[in-house]
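Missing here: one protein chain of the complex. Every other protein chain is in place.
Read from first to last, the chains carry the letters A, B and C; within each, the first residue is number 1.
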Amino acid sequence: MAEMILREAVAKGLREALEDDRVFIMGEDIGAYGGAYAVTRGFLDEFGPERVMDTPISESVIVGAGVGSALAGLKPIVELMTINFSLVAIDQIVNHAAKLRYMSDGQFTVPLVIRTVTGGGGQLAATHSQSFENWYASVPGLKVVVPATPYDALGLFRTAMKDGNPILFAEHSLLYGMRGDVPDDWYEIPFGKADIKRSGDDVTIVAYSRMTHIALQAAAMLEERGRQAEVIDLRTLRPWDKDTVLQSVRKTNRVVVVEETWRTGGFSGEVASTIQEEAFDDLDGPVARVGGVDVPAPYNGMLEAATIPTAERVLQALNDSYGI
Amino acid sequence: MAEMILREAVAKGLREALEDDRVFIMGEDIGAYGGAYAVTRGFLDEFGPERVMDTPISESVIVGAGVGSALAGLKPIVELMTINFSLVAIDQIVNHAAKLRYMSDGQFTVPLVIRTVTGGGGQLAATHSQSFENWYASVPGLKVVVPATPYDALGLFRTAMKDGNPILFAEHSLLYGMRGDVPDDWYEIPFGKADIKRSGDDVTIVAYSRMTHIALQAAAMLEERGRQAEVIDLRTLRPWDKDTVLQSVRKTNRVVVVEETWRTGGFSGEVASTIQEEAFDDLDGPVARVGGVDVPAPYNGMLEAATIPTAERVLQALNDSYGI
Amino acid sequence: MESTLNKQQLAEFYRQMLLIRRFEEACGRLYMQGKIRGFLHLYIGEEAIAVGTMAALRPDDYVIGHYRDHGHAIAKGMDTKIAMAELCGKATGSSGGKGGSMHLFDSKKHFMGGHAIVAGQMPIAAGLALASKYRKEDRITVCFFGDGAVNQGEFHETLNLASVWKLPVLFLLENNLYGMGTHVDRSRAGGRHIYEAAAAYDIPGVQINGMDVLGMNECVSETVKSMRKDGGPRFIEAMCYRYRGHSMADPTMYRERDEAEELGIKDPIESLKNFMLQFEIVDDGELAEINAKVEAEISDAVQFAEDSPTPDLDAMYRNVYA
Partner (left out) sequence: MESTLNKQQLAEFYRQMLLIRRFEEACGRLYMQGKIRGFLHLYIGEEAIAVGTMAALRPDDYVIGHYRDHGHAIAKGMDTKIAMAELCGKATGSSGGKGGSMHLFDSKKHFMGGHAIVAGQMPIAAGLALASKYRKEDRITVCFFGDGAVNQGEFHETLNLASVWKLPVLFLLENNLYGMGTHVDRSRAGGRHIYEAAAAYDIPGVQINGMDVLGMNECVSETVKSMRKDGGPRFIEAMCYRYRGHSMADPTMYRERDEAEELGIKDPIESLKNFMLQFEIVDDGELAEINAKVEAEISDAVQFAEDSPTPDLDAMYRNVYA
């Protein structure tokens, strides 16, 4: 068992993946610069420029080149510097990567892992602080991975490399420095299997990515008030693990879904709707949702912080729904 | 009162808009070709090439040029041939059009109307049959309009031209031939005001765009079974009119939300979640949702039809939720 | 015309071009009968490009193109039965009826598709070539695209990457002068000599007559030979003419009826036929034999497509994921 930060866990996954000759990584400034978030620092020296390719600032052709080399039987890993910039490549992701297997009826597959950085909180302002995982999670043909801990990041990354489908792997920028234990022995984490990060009988908090930690904070605050919260980290949004969520809700009868992207049109709507569809009679009140405030991210730190869900807002939402 | 088809209603709106010198329209093949869906047929002769501009196939710069000329005080109308192709321009829409007012704190505004064509059902296969209105509806700074009738299309278009914000105006390809009455006298339809297309006390069906007509079909079938459905057409997704929806649900106690895009991650999740949040105790059972099947659109007509919501599926969903 | 080709090859070019022409004509009929639906873009007039190009390739070379893909697919070796069945949405089609006209694929022939987002196939072509380079193979990738696609950002990003990384992509521009109803003079800076733009990316480029199958074949052969040596990209602009509308839905109101005449357009199939007859490379009897063979193949293809079962409903759910 080793302790490491999430950045190191992802780097470990990348190094393991690169043991396979068919794997290479490409992206903007991942080589000489060492990666905008330093995940691939040292990789260029270690693996050479044929396996670690610095690209021009051309997201569309970067993703497309990933799709093409995947079609040809390689296993590319593409890095998009942040999910904000995925918008200039989204057509390649949605209309190509996600569709070629279906449109060719299985003649071709696209085993492509797209790593990217998501989330706000860095005072990077409106165009650099977004979380579009929910959009990608609505696209048939894609899978979407949103790890919250070093352990999960590595285990999920290993699965991503084996999966054989186009995958959006979104790492939260504020989690790169997060510490956690990572076993020395090999393990993998399946997609579509949520993780109960904390068990409890009184209330369920569903979250993913960085919001998992906000959920845990909220749970700690609830504990002080004598309530035990179960914190479920979805870990993957497509597929997402409704069974684990429903099982928990059937036990606790109260649930709040927390996510960072704008509340209106977020993935929490999917989760909340599904919960009430399938466990209506188990609910003591409406499924609560906490999401980002529906404004572009402001630069000012105080304003920005006010747009992002906090443990206090989670508690408030539970109070609104269940009077607790 | 004149009867016209939806295509004519939009053309009427465009002609009126062009009376203002600051208004011009641009897009691919809107001039010499007359528009891929023939909405602007005749416009080039009528208004000349300075007001009706054929563009290269360069969606990003088309939208960006719309943003820029709007910043400079004009009122451009941009046509994106279909919403599928909006993906290559989505960065301009989301990271520029929608954000410049906020990031400049009101120094600049972007009065830009982006007309586009949405929806499936034409056997155009996976990349040409999508509906991304729900994504745009999650973006602060944008407004999203999804008319279902000629009357609504014209009334909403007039409002769009006055609004002063960037607007995505999505016309459903299968509705262009739909007939309806349009008053000769001037009228406008405000954004965020849903329309009760049919009233009823037993069940509420919420829909938008073409699904409004599926909802009406379902209502007719319910009537045969002695139940009166209230059909609510949202008309705009951002803002969306939760008051009208909640009022109806408080009366009927049963509700189904119908939309064409993939069910998982669709806008129906937002609507359903909101309904249960705000009217939980009024519900006789879970809010039902009917959406597109979670697969890329297949070309084959029978398969494609099976992916799109039908009145039968609406009834089935109501039965699942409320046993009716 | 100077050439290293032999009689068999010329006759085969003729047969293939005719096969594509008749295939397209059959498609047009099936569309009018409502048996092919959605968007249907015919390749009539452009046959020499696909046929001349493919004959210069190795079977393992990759080919990728846009939605006007029947000609590319057939010239790359796709079975006309399977292709026609796909267009008719049948279970026996190349994609089980799920792809349709714009999305033919044939993995065995290394035909990497028919793609319907303008220029969207170009970045993918870079990736196919990248894979060849990565594996140190001397395969090349041919990327077909239209004059309209030139104005998409992906055209630019792909040419730049292919050049900086020295990727073996043959950019094969089918300049039929129109993107839908928009003439290239109105959409492209510098007008119709698009190949000149390749120089801005340090990619050697030429413009040739895309309606002359022998010239096409020779040019592509030479180009491919040099690509296998140095591994770098090339650009060929094949000038041609789209006889029909953009798609079956297009009444072509935006161009003059006699435009083709004014441009001095010569039909690629007629030209080759006349050439072969003039030099007595083939005689009328041989031609008639080819014609008959082609007609038979097309009617078999149509028959096969019509007789094939529609997919079962479950097909809808298959192959979303691996």
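The rule we apply is simple: a residue touches a chain if its C-beta (ideal position, glycine included) is under 8 Å from a C-beta of that chain, and two chains touch if they have at least 3 such contacts.
Predicted model only: the values in this text are computed from it and were never measured.
Residue-wise, the contact with the chain that is not shown comes from B:91, picked out of B:8, B:91 or B:230. The chain not shown here is touched by just one of C:53, C:132, C:152 or C:247, and that residue is C:152. Contact with the undisplayed chain is limited, among A:5, A:124 or A:221, to A:124. Panel shows chain C; residues 151-157, 159-160, 163-164, 186-190, 196-197, 199-203 of it touch the chain omitted from the view. In the full complex, the hidden chain is touched by chain A at residues 28-29, 32-34, 36, 54-58, 60, 84-85, 87-88, 122-128, 293-296, 298-303, 306-307. Listed by residue number, the positions of chain B touching the unshown chain are 24, 50, 53, 55-56, 58, 60-74, 76, 91-92, 95-96, 100-109, 111, 140-141, 143, 163-165.
Please note the rule applied: only the chains that are shown with their structure count from here on.
Centre to centre, using the average C-alpha position, chain A and chain C are separated by 41 Å. Mean C-alpha position of chain B lies 37 Å from that of chain C. Contact with two or more other chains is made by residues 60, 84, 87-88, 125-127, 294-296, 298 of chain B. Across the assembly, chain C contributes residues 95, 98-99, 103, 115, 117, 120, 153-154, 315, 320 that each touch 2 or more other chains.
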